[in-house]
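Okay, here's the structure, questions in a sec.
Missing here: one protein chain of the complex. Every other protein chain is in place.
Moving on, here comes subunit A:
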Amino acid sequence: MTVDQASKRSLQLTADGQLRHFLTLDGLDRALLTDILDTADSFIEVGERTIKKVPLLRGRTVVNLFFESSTRTRSTFELAAKRLSADVLNLDISTSATSKGESLSDTLLNLEAMASDMFVVRHSQSGAPHFIAESVTPGVAIINAGDGRHAHPTQAMLDMLTIRQHKGGFEGMKVAIVGDVLHSRVARSQIRALNELGAAEVRVIAPGTLLPTDVESLGCTVEYDMQKGMKDLDVVIMLRLQKERMEGALLPSEREFYRLYGLSRDKLALAHPECIVMHPGPINRGVEIESAVADGPQSVILNQVTNGIAIRMAVMSMAMGGQVSERNQKQAGREQA
């Protein structure tokens, strides 16, 4: 483990290795990731009950802080918190370009003063949740709901849960991530999770303009040609393409992108016959994926959404558990002194 991973580990974990924030998958080992998946599995059953509640976060206040708009992720976080019996406050905060930093710190300190226990943070700046956990409100559990291009760890974990449900595990799995890897926090977290959980191969498939510099260093191979890249795949994960990419001269047109990198039935036929199709949503039909594939038998896109609630319940309850045990230990330490 590098110094860097060690420092992230210490920020996210308590002294005895429990989760206390959930910022990134960097520095979290296979045992802990598996623990998250197992905990999520146990919560899936809660969603199938008539009374969909457990009392794990009763009396706790969870604040959804979305500095970048989102419907789906925020809704699933809200539902997850409510199923854990927490009180939930939703704040959509649009930021001014210049004084982001100051207003961010001040906003958070004010919310902390209202005795919040957990912040679920989405922010357009990479590292924003990390900054909050380290410098602003270290006593509040921070859950990263997506930061800039950096990480979207709950999305990656719900994808891992989906793969495990359909494939039984990760051993021998060949997984491709297709599309705009450069701008994707989801892809970065998925690559990290797949490597840690022991997938046989992670491939990224994209044109050169949509790949980060030295992308192989993240733990993947690169394939420019999707026809070749589909070979033997067990899982194909499509990424969302933003329309702005055409304006920045990263791509010539949606049509050309779809022809080369869109997941059509023809291309899917090149993969393993039981290959599953995933997409973090929202999907652009006819840009990244053909409708017949999105709605087809190999698509597990809606399972991902269901799993999203269970994963978020798991992460929230584990981080709150870590915070509480840390507080109790400090309290005990003070009483002894």
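Going forward, a contact is a pair of C-beta atoms (placed from the backbone, for glycine too) under 8 Å apart; a residue touches a chain by one contact, two chains touch by 3 or more; residues count from 1.
Methods note: contacts and distances are computed from a predicted model.
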| item | value |
| --- | --- |
| Record-based protein name (UniProt) of the chain missing from this complex, from "Succinate dehydrogenase hydrophobic membrane anchor subunit", "Dihydroorotase, multifunctional complex type", "Thiamine ABC transporter substrate-binding protein" or "Planctomycete cytochrome C" | "Dihydroorotase, multifunctional complex type" |
| Among A:S105, A:Q165 or A:N303, residue touching the chain not depicted | A:S105 |
| Which residue of A:T73, A:Q125, A:N284 or A:S299 touches the chain not shown here | A:Q125 |
| Sole residue of A:L218, A:V305 or A:V324 that reaches the chain not shown, by the stated touch rule | A:L218 |
| Contact residue for the chain not shown (choose from A:G148, A:G286 or A:G321) | A:G148 |
| Residues belonging to subunit A that touch the chain removed from view | 2, 4, 7-8, 26, 100-102, 104-105, 123, 125-128, 130-131, 134-136, 147-151, 185, 188, 212-215, 217-218 |
